[in-house]
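Of the protein chains in this complex, one is absent; all others appear in place.
Right after this comes subunit A.
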Amino acid sequence: MVSILGILTMQTTLSPESGVRPKNTLPEKNTVTLTINGSVHQLELAPWTTLLDALREYLHLTGTKKGCDHGQCGACTVLVDGKRINSCLTLAVMKQDTEILTIEGLAGENGLHPLQTAFIEHDAYQCGYCTPGQICSAVGMINEGHAKTTDDIRELMSGNICRCGAYPHIVDAIEEVMQLDSNA
């Protein structure tokens, strides 16, 4: 035994900035209106609730996954006004007046989205946990219109980690939907 280290404040992902609000009072909840998959939802949320937690914990739309909560893995990717974002890095209150699309809203009345079908056909997943994020990200990437080659797809899909290592099949599935020449 060498020394008393003293008082250590435990590490957390959210630490209160002194002066931002009075110590140990909780942020007030407000009505937050979110349009998700075409439906309007009103939630009583504190400003500290991320879009990801709003989806998973308050709306039980658990298709959007939490893989790191730090914007490092892409599992929480959703589409906001057609653009892909990490919902863990976005506060729910910031996304009022937008159209949010999650994996649950991707399939239409006529069945699965072509990317969903292609992921099944190409076995572009294993455990399935990163899959909703991969598919939403691929929709966003196609919307962006920058991917012209296989290497472009690999580069532009690199914000979505698949620990099972399904990348070759993910690329195959996206190529099929984009009707890219796989030898490009």
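Some points to look at:
One rule holds in what follows: a residue touches a chain if its C-beta (ideal position, glycine included) is under 8 Å from a C-beta of that chain, and two chains touch if they have at least 3 such contacts; residues count from 1.
Assume contacts and distances are computed from a predicted model.
From the set "FeMo cofactor biosynthesis protein NifB", "Molybdopterin-dependent oxidoreductase", "Xanthine dehydrogenase family protein subunit M" or "Simple sugar transport system permease protein", the protein name that UniProt assigns to the chain left out of the figure is "Molybdopterin-dependent oxidoreductase". When the omitted chain is restored, the residue from A:L51, A:I100 or A:M157 that touches it is A:M157. When the omitted chain is restored, the residue from A:L51, A:C73 or A:M178 that touches it is A:C73. Within the complete assembly, residues 1-16, 24, 26, 46, 48-49, 53, 56-57, 60-70, 72-73, 75, 102-104, 106-107, 112, 116, 119-121, 123, 125-132, 135, 151, 153-155, 157-171 of subunit A touch the chain that is not shown.
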